[in-house]
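What follows is one structure encoded as structure tokens, with my remarks underneath.
Only one protein chain is missing from this complex, and each of the others stays in its spot.
Coming up: chain A.
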Amino acid sequence: MTTTTQTRTETDTMNTAWKRFFARLTWGDIMIGIILVIFVLVIMFPFWWVLRTALTSPGKVFTDASSLLPVDPTLLNFRRVLGSVDASELVAAGNSNISTGTLNFWLYLRNSFIFSMLVTLGQTTFSTMAAYAFARFRFPGRNRIFFLYLTGLMIPGIVLFIPNFVFIRQTGLTGTFAGLVAPFFLMTPYAVFFMRQFFLGLNKDLEEAATLDGATRVGIFWRVALPLVQGPILTLGILTFIQSWNEYLWPLLVGRDENIRVLTVALAIFRQQTPQGSPDWTGLMAGTAVAIVPTVLIFLFFGRKVVDSIQFSGFK
């Protein structure tokens, strides 16, 4: 078979597929299509509005609020958020509500990264180890301990937050990264549960063959089982990272200090700093736009995986 015939067959199938698609198209489908477009607009519009506002000149934000395009486009807000602008330039921008306090963005970005990376690495590692033990080892208390973990899934976060806060306070870890990551670092019941399902789904034959070849239990875990669950581990890692990145309540409790303040907390505080009149919207939206970037990047690289993994987690 030559390449040309192959291409032609493909286009033919494409064409017939489209024809069939249009032939089956009913008025109901068209209605549904319109509704779908409306949904997309409703979902996407706020994203555009962040960008549009972030690009609007701070002095013009109140003059033409209804413009769908940036008014007097400028990168000043982004530069302000990223800390590369001095006070005189801000005064010249001519808006009394403009916040002259900088966001110290790079510091908070760094903090968010440290926090999310530590949580992701710790939680994924230790939860995967535990999950393997629950799935493959036989030891006294296995089912009872796992059942306890499952009960842990149902306790609402707030019930745990206060005693955890008190605990971190008593150990003197408030204001440190150790205190910030502590509750998430060693495990979450969800992560153990998630990985256990995948280990249970693995074919045992390979591991048994490795046993016959004289491999140790640890060796089998490391060289046989782990490579087979790389996909699920990556998925768990992405989900954990995004969730840690978005975490607000716990970092607000133990991480108000500047040196470990993460982006979510910083943005909320940044807003509270301009209580008189209207907040500094252009600055806030520029901060928001930049804060979104890491998650969106992760999503662009691993998007399908995230969507698929959510589908999986729906069927625990």
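Assume a residue touches a chain if its C-beta (ideal position, glycine included) is under 8 Å from a C-beta of that chain, and two chains touch if they have at least 3 such contacts; residues count from 1.
Keep in mind that, in the parts below, contacts and distances are computed from a predicted model.
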item	value
Protein name (UniProt record) of the chain left out of view, among "Citrate utilization protein B", "Sugar ABC transporter permease", "Copper resistance protein" or "FAD-binding protein"	"Sugar ABC transporter permease"
Of A:69, A:206 or A:249, the one touching the omitted chain in the full complex	A:249
Contact residue for the chain not shown (choose from A:120, A:240 or A:264)	A:264
Hidden-chain contact residue, picked from the options A:73, A:172, A:201 or A:219	A:219
For chain A, the residues touching the chain missing from this view	21, 28-29, 32, 35-36, 39-40, 42-44, 46-47, 49-50, 53, 61-62, 65-66, 126-127, 129-130, 132-134, 137-140, 142, 145, 148-149, 152, 154-160, 162-167, 169, 182-183, 185-187, 189, 192, 214, 216-219, 221, 242, 245-249, 252, 263-265, 267-268, 271, 278-279, 281, 284-285, 288, 291-292, 295-296, 299, 303-304, 306-307, 310-312, 314-316
